[in-house]
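For this view, one protein chain was removed and the others were kept in their places.
For chain A:
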């Protein structure tokens, strides 16, 4: 059954009004966002599994790497050759990973009702929802901020006609943000956070 996201969220909010997770559904008032990234075994939400989750808080112009989430999960069955080439995480690297259920609780506690920031963030949220929904009976209710949209909104005024290149590496280069530990969940989360701060507070990037 396909229910539009807003309606489903209202429904879930009603259902959890008096539950322990009610605070997740409150509108967020602060000035923090959470930059989040998952490394997964594939790009297809249905069949992929999460292997690590990284997240940092962004407060104003500061990326609070001291308040971070860096979770490794137990190796899932779908951890096979293809994705290993990208994130370079082997089953052996995940021997001391934690159970998925514990991880999800940590994520919920860390994120709270803050907006979630990411690059193709809807994928990460759907990935998490896939596991959160059966266990908790709701999906991540918070607002999502898509980095490539923020970038696009700023850049489009300066690029009449023509397509905006929204590849991660391109954005990173245009914004002159160093890519820290590409393809680790935490590294990508921090890089995205820095890009976001740069876009939000810095001058529009030079084009060329």
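Here is the rule we use: contacts are C-beta pairs under 8 Å (C-beta built on N, C-alpha and C of every residue); 3 or more make two chains touch, one makes a residue touch a chain; residues count from 1.
What we mean here is this: contacts and distances are computed from a predicted model.
> Identify the UniProt protein name of the omitted chain, choosing among "ATP-binding cassette domain-containing protein", "Aspartyl/glutamyl-tRNA(Asn/Gln) amidotransferase subunit B", "Purine hydroxylase delta subunit apoprotein" or "CBS domain-containing protein".
"CBS domain-containing protein"
> Specify the residue from the set A:24, A:63, A:116 or A:171 that touches the hidden chain.
From the options A:24, A:63, A:116 or A:171, the contact with the absent chain belongs to A:63.
> Kindly note down the residues of chain A that lie in touch with the hidden chain.
61-66, 68, 70, 176-178, 180-181, 186-187, 190, 193-194, 197-198, 201-203
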